[in-house]
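First the structure, in the form of structure tokens, and then the observations on it.
As you look at this complex, bear in mind that one protein chain is not there, while each of the others sits in place.
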Amino acid sequence: MAGLAAKFGSGAMTNSVAEIETAKALLVIGSNTTENHPIIALRMKEAVRKGAKLIVADPRKIPLTKFATLWLRHKPGTDSVLLNAMMNVILAEGLEDKNFINERTEGFAEFADSLKEFTPEMAEPITGVPAEDIRKAARIYAEAENAGIYYAMGITQHVMGTNNVHAVGNLAMLTGNLGKPGAGVNPLRGQNNVQGACDMGSLPNVYPGYQKVDSPEVQKKFEAAWGKPLSSKIGLPASLMTEAMIEGKLKGMYIFGENPALSDPNTHHAVKGFESLEFLVVQDIFNTETTDLADVVLPSASFAEKTGTFTCSERRIQKVRPAIASPGEAREDLAVISEIYQRLNGEAVTVPDPEAVFAEVASLWPGISGVSYERLEEESLQWPCPSADHPGTPYLFKEMFPREGGKAQFTVVPRVISSELPDTEYPYLLTTGRELFHYHTGTMTRRSTGLDAVAPTAFIEINPADALKLGIADGDQVNVSSRRGTIKLPTRVSEIVPPEVVFIPFHYKEASANKLTSDALDPICKIMEAKVCAVRIEK
Amino acid sequence: MITLTIDNKTVEVVKGSTVLEAAKKLKIDIPTLCYDSRMKPHGACRLCIVEIEGMRRPVTSCTTPAEQGMAVTTTSAHLERLRKTTVELLLSDHPNDCMVCIRAGSCTLQELAYKYGIRENRFGGAMRDHNRVDENPFIMREQNKCVLCGLCVRVCEEVQGVSAIGYAGRGFEAKICSPFEHDLNCEFCGQCVSVCPTGALSAKMWAGHPRHEGVELTETTCTYCGCGCNITLHSLGNEITRVSSRTDNHNRGWLCVKGRFGYEFINSEDRLTTPLIRREKGGALEPASWEEAISLVVDKFSAIKEKHGADALGGLASARCTNEENYMFQKLFRSAIGTNNVDHCARY
Amino acid sequence: MEKQMEEVLESIYQKSVAHGDNIITVLQNMQNELGYIQEEAVYWYSKRANIPASQFYGVATFYSQFHLNPRGKNIITVCSGTVCHVKGAQRIVSKLKEELKLKDKEQTTKDMNFTLENVNCVGACSIAPVVIVNEKVFGKQSPDKMVKNIKPYKE
């Protein structure tokens, strides 16, 4: 979320899910919302029923296109060009919000200049979207009284992910769709507590509440709070750790509640990394591809067995309460982590109290200093919530942006090309994602009889035209190979994917899409390009 | 705003409100079977009928717009007689097998039968025979228990936008089914199950588990995607027996197939129940005590820090786990170990 | 499904877009073209027009005009209006069922030659009881007369 943070000073959904119903226009790009955020999608459908115009930009004919006023089927990896072209139209037709631009943004002149080349006609061959549709989309979005943008990994998991996020932000700024209900820039978080993990400082560059590790006064503040000297050196992002392991710079790793050996793009490489470690600790509720590589595996409690809080996409902090006891000797992650912490610190081991831990966070991050377990018993709160009597914040940036000068920053977004595009050797463009009936690496959903019954196997979606070309019938087993690996799985011949593009869900370990995907990195936020790579298909 | 009186009590409501909404505002209870504030009114069950001054006959309060100066009566001998007959008619075409019905105790029809004290039925006669078994993995459909309230049809169309089911046929034989009466093949969100007032729709995985006796309810937050839905875990001892969601929360009681039906992993046989240690490289993971496991971790981390410096250690936190755990984890790395090599998989 | 049917449905679709036809009209056209409401046709159309198949099925099963099964070569329609009723329409129906060997709910003969149906008053009460075979109207009928009258259709 580095992109948004840079522009607005904060990286999270600017608005609330409930507000979606009030939007007059919606732009959903790089998000298969009905399958990945089903309940947020309900609000989108509600908005459409209430008369909102819905623009869906997605290479795949995702279910939401059924409800769309306009569906832009752009080629994978061309999001920012599409968005730039929309903005080109907005300026050309004078649809921008001049007041907002003057009063609440900076860097417009240079930015506007950069858009000149991105005419719809220039974008058409690149994106595959007819120029006229780009114009339509621009008008629908810009003319709406309030319009929200909703996106997910389809925007970020690219080498130009940060650019895409900037482009999205630019579009909202250009039309003044920030700081009011039913508008904004809204990244939909893929996992239950992605927002929380970021908020809590599980990032190499910031402490809890996005306080920078390389800022001396922040460092002082936390040294005081934790009573230990702290490093001001920005740490390694996950995506660089693999390389560091292989190079032997990283010797020991502690992983909990994740399964990177299956979810990382180019898993061969990732596995190689873990294998070259001197010591690997993995903490999880099941054996996974990652625990298989561990030296120590620690059994932990599921969400139904622990006390704590989750923070969902819309910055809403909510209680998690235990319903049952953990099986066997499994323990709450908090207890385990805290014991290791205390013993490394040479302190006496005590049983941690989640409420006390949360209070400690609240004391260190002004953004939630008004939030307490006491309040969370009664309600759920959206940060910022600076004081005990503060009702929480449904949408951000009403008055100002939390940056020096309080203004939002326009960013020039040049055209970047995906690191690996189809060629004669690997003629198909593979994009990956989730399906409704499974979640992430399937460790949970594939253990649910019903879900496993409706979605038992991996598959590769391929357009009828291509199937015909390759002489493949629906259900045929095929070998799919990229420069990084090969997997075997059945085909699903479907018009959901356009010609020359194929799709594989990454839930299935027996045919792991991430054996194929590329780990090329976005230069700024170091995200891996999971959404675009080139593959070959053989019968 | 509009002012009207209901049972001689005055109430003010916004224009466009229905008489039923006005009555709810006064906490006046009017029986309903086909009403749900989250969907369009239907006016089919005829239980919410009220008398309104100046209107020839009773009208359904769920469909009648409140108007300035209306005088409404929600109960009278006549209304109660009509309501009783309606319930009695419904029961005359209902299996009445509450003893073994999964909805017993949370069934609106059962409550109404009790309220109107219907023991024997004046209208015994032919009953529908919609006994088709639906083989889908999630949703149990017992159409003989269907009262045609239409809530499932409306939720599937108005809320889920799928319209996987609809009405078919007409008159006494009218029923609700998927096109050409095939097995359900939908998103299996289970919204329909959550709104069904009788045992016509339930979850197959509920079967056999206690309905209420000994079941504890726990309010918590869903563990799947970033929507953050509020859910209620039903548990008996250490087993999760059902997931539901209250209608007054921010997700309005709506859940997806994973949130509603994807809870079996919690009680899975595969759960890790004891620490495991790989005692020599290439060897197998073997059970160990917590003491042994944690000591090993602490020693190893200390040793590596000793030998290669704090930055030779790194941690991956979890977007699946709680804020408290994530906080503690990064604190562990930053202060106890002394490196900022901590990240999580948010980006994937 | 065969090309031919797809073309038929496509033309119905184009027409419906042009005229703003509703589902009922679409189904009426479908039935006229295909003889009865065929499942695969409904699914094809539902996908084409982005209208849930459940709506088509709901409408098709609501109106008595629509048929989900193939019908006989000759359609015998017995008027079930009041006058026809008091003048013995029901006895004509039972006689014809006997004649055509139709069991209780059966409407169409095994050889697909006849379909026997009731229709609400056709408003020819003055010549009740009335039976219509295909287009031809038979007035002032009796069970025996009708048995004779359908003879010619038996070849």
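First chain written, first letter: the chains are A, B and C, and each begins at residue 1.
Keep in mind that, in the parts below, contacts are C-beta pairs under 8 Å (C-beta built on N, C-alpha and C of every residue); 3 or more make two chains touch, one makes a residue touch a chain.
Just so it is clear, contacts and distances are computed from a predicted model.
S.K.: Looking at what's absent rather than what's present, what does UniProt name the missing chain, "NADH-quinone oxidoreductase subunit F", "Coenzyme F420-reducing hydrogenase, delta subunit", "Monovalent cation/H(+) antiporter subunit G" or "Dipeptide/oligopeptide/nickel ABC transporter ATP-binding protein"?
M.R.: Hidden chain identified via UniProt as "NADH-quinone oxidoreductase subunit F".
S.K.: Please work out which displayed chains the absent chain touches and list them by label.
M.R.: Its contacts among the visible chains are B, C.
S.K.: I'm checking contacts with the chain that's been left out. Which of B:Thr73, B:Ser92 or B:Ser302 qualifies?
M.R.: The one listed residue touching the chain not shown is B:Ser92.
S.K.: Out of B:Val100, B:Ala126, B:Ala207 or B:Ala284, which residue would touch the omitted chain in the full complex?
M.R.: Per the contact definition at the top, the residue touching the missing chain is B:Ala126.
S.K.: Out of C:Thr25, C:Asn74 or C:Asn149, point to the residue that touches the absent chain in the complete complex.
M.R.: C:Thr25
S.K.: What chain B residues would touch the chain not displayed?
M.R.: Missing-chain contacts on chain B: residues 41, 43-46, 49, 57-60, 63-65, 78, 81-82, 85-86, 89-90, 92-93, 122-123, 125-126, 147-148, 150, 167, 169-174.
S.K.: With the missing chain put back, which residues of chain C would touch it? List them for me.
M.R.: Considering the whole complex, chain C reaches the absent chain at 21-25, 27-28, 55, 58-59, 62-66, 80-86, 88, 91, 94-95, 98, 119-128, 130, 137-139, 142-144.
Rule of thumb we're sticking to: only the chains that are shown with their structure count from here on.
S.K.: Sort the chain contact graph into one of these: line, ring, star, complete or other.
M.R.: Line.
S.K.: Can you work out the whole-Å distance between the CA centroids of chain A and chain B?
M.R.: Here the centre of chain B sits 28 Å away from the centre of chain A.
S.K.: Would you kindly tell me how far, in whole Å, the mean C-alpha position of chain C lies from that of chain B?
M.R.: Chain centroid spacing, chain B to chain C, equals 43 Å.
S.K.: Mind pulling the chain A residues that touch 2 or more other chains?
M.R.: 66
S.K.: Please list all residues of chain C that touch 2 or more other chains.
M.R.: None at all.
S.K.: Note which residues of chain B are touching chain C in the complex, please.
M.R.: Listed in rising order, the residues are 157, 162-170, 178-180.
S.K.: Note which residues of chain B are touching chain A in the complex, please.
M.R.: 137-138, 158-161, 187-189, 204-205, 216, 218-230, 233, 235, 237-240, 250-251, 254-259, 261-268, 270-278, 285, 290, 293-298, 300-302, 304, 307-308, 310-348
S.K.: Quick one: in the complex, what on chain C touches chain B?
M.R.: Per the stated touch rule, the residues are 39, 42-43, 46, 52-58, 61-62, 68.
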